[in-house]
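Heads up, one of the protein chains got dropped from this complex, but the rest are sitting where they should.
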Amino acid sequence: MIRPSLAALRIGFRQVFAYRTEVVVQLVSASIVAGLNGSLWQAAIGGQETVAGVPGPEMLSYVVMAWVAVTFFATRVNEEIGLRFRDGQIAADLLRPLSLQLNCYARDLGRAFAVLGLQTIPLFAMCLLVFPVQLPERPSTWAVWLLSLLLSHLANFGLSFAIGVAAFRLHNITGLTHLKATLVSIFSGALIPLELFGERWQPLVYALPFHSFAHTPASLFLERDVPVGGLLAEQALWAAALWGLGAFAWNRAAHAMTVQGG
Amino acid sequence: MASRLPDPPVRARAEARGLTRLPRSVAGVLGLYLAQRLKVKLAYRADFLVNALGDVLLAGVGPLFLATLFSHVQHLGDWTGPEVLFCWGFAECIVGLFFMIFQGLYALNQRYILGGELDRALLRPVDPYLQVLMDNVSLEDVPIFLLGVAVMVAAVVWGLPPIPPWKLALMPLYLASGAAVMGGFLTAVASVGFHLQHRGTAVGLVFQLATFNRYPIDLFARPLRWLLTFVLPLAFAGFYPAVFFLDRPEWRVYALAQPLVGVACMALGYAAWRHGLERYSGSGS
Partner (left out) sequence: MPPIVVEQVSRRFRTFDRRRGILGAVRDLFRTETTERVAVADLDFRIEPGEAVALIGPNGAGKSTTVKMLAGLLKPSSGRIRVGDLDPWADRTRHVRGIGAVFGQRTQLWWDLAVVEALDLCAAMFGVPEDAYRRRMAHFEEVLGIGPLLRTPVRQLSLGERMRCELAAALLHEPPLLFLDEPTIGLDVAVKLRLRQFLAEVRDAGRTTLLLTTHDLDDVAALCPRVLLLSEGRLLHDGPLPALAARLGGRRTLQVELRAPVEGVDLPGAEITSPTSVRIPVDAHSSVPELVREVLARLDVVDLRIEDPSVEELIARFYEERRTG
């Protein structure tokens, strides 16, 4: 299982380099969004000391880091899997030595590593130049942050994979994909800092998995007064749960395909 | 933005009726074209609604962000919440209009040039540019336009100083001219496709850059402001027409220049189109 996984990892990594222009385009695009959000927030903080209880400079750093997290964990797995179902190629995947989910994850992880070097870090560096981002004081925070990003990626993968597999039943998953994108936009903290939602919405926000995608890595990076171990564990739990969801969906689909010839 | 529709429901067959009177003028032909496309789109009601809902939800995150922001913050730079929201809504309307009208240009290279549909269009005595646009009028983007309208109305209700009726009467002009700025730009870029290929990404990026125009432009760094005003006048596709309706005399110059910029962009775009078309049939490839 190790060797095929590593092979898939390498493939995913190398594929990013094959589409160089797309990498650059995405980097530029992400920078534009970062610039836009950062500028807006700078203007918003302008007169005030705190926004929704968070000190101005910290809020700005939060917004930047939350977006950086999004660019890392974002994936197209749902589209790719959906496409395989539509093309019929999915039948071949049943015969592979490695489970489809593991295979896809390894590839996407490889892709994420490439993205880390080619997009995330350059984006981060550019943001540092333009905005006063608060850097961690403790060296261990960097490691914690990276781990948190990996867990975000894993969790998002699980959900995306499950959505992709839903193509088996739904044939057209664009609605579902839109819905997920909307929920992630709203509840991950990337576009709207979760503190802005006010007291009433906090239970809902923290019941959903999305906050762990961007809000958690950003909070950890900013060394907020939060239980590090607890948050990481929460991320891991969500990642496991979403992975399980994907595995369950895939099992059902695979079963239906082999038994019914679906 | 789907380009190929699945098979139509049986209903479409029964509803086709011949005309009782043929239009005589160009406007009449355009109207007929549009009516035909509308009929087709309406036959796919279910799909249409689902996609529309999805698009609106995603787009709605923007105003949601602004609303939550302004429950904690009073001003964004020099601007009040209602003003910022109004600008956002106005820009969204322009984007909706733009996609409704100019969607066809995205298919120019693939369908029309490589796929040979441009030749077909050239065999008809109607301007091929108009044919490309009319063939692809996109109803799917009407909800985006409506979202923009809703947000503008919400801004007015929330606390915008009242807009004088004479200005309101000019709103269609300003919306159209904003869409013309984007349309002219896209036309110019698409026309390069007559003899080149991969500019799609460039367009996407530029329009991404254009998202800055949904907010008051003085919130951003000066170089960016300059870029979006004088180099790629995309600020004229969002903020500048919007600010005309706000009570902000310091921006009046830009607001008055708006219609001219719209016409200029469209004219330049169309000129690029004509040039590209001539080269297409002139030197060929």
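Per-chain numbering from 1; labels A and B assigned in written order.
One rule holds for everything that comes next: a residue touches a chain if its C-beta (ideal position, glycine included) is under 8 Å from a C-beta of that chain, and two chains touch if they have at least 3 such contacts.
Please read these numbers as outputs of a predicted model, since none were measured by experiment.
**Student:** Quick check: which displayed chains does the absent chain contact?
**Tutor:** The undisplayed chain, in the complete complex, is in contact with B.
**Student:** Determine which one of B:V126, B:L168, B:A202 or B:L256 touches the chain that has been left out.
**Tutor:** In the complete complex, the chain left out is touched by residue B:V126.
**Student:** Considering the whole complex rather than only what is displayed, give the residues of chain B touching the chain that is not shown.
**Tutor:** Interface with the chain not displayed, on the chain B side: 5, 7-8, 12-14, 16-19, 21-24, 28-29, 32-33, 36, 39-40, 116, 119-120, 122-126, 135, 281-285.
The rule we apply is simple: only the chains that are shown with their structure count from here on.
**Student:** Centroid of chain A to centroid of chain B, CA atoms only: how many Å?
**Tutor:** That pair's centroid distance is 31 Å.
**Student:** How about chain A: which of its residues touch chain B in the complex?
**Tutor:** Per the touch definition, chain A meets chain B at residues 21-22, 25, 28-29, 32-33, 35-36, 39-40, 43-48, 51-52, 174-175, 178-179, 181-182, 185-186, 191-192, 196-198.
**Student:** Contact residues on chain B for chain A in the complex?
**Tutor:** 50-51, 53-55, 57-58, 60-61, 64-65, 68-69, 71-77, 198, 201, 204-205, 208-209, 211-212, 215, 219-221, 224
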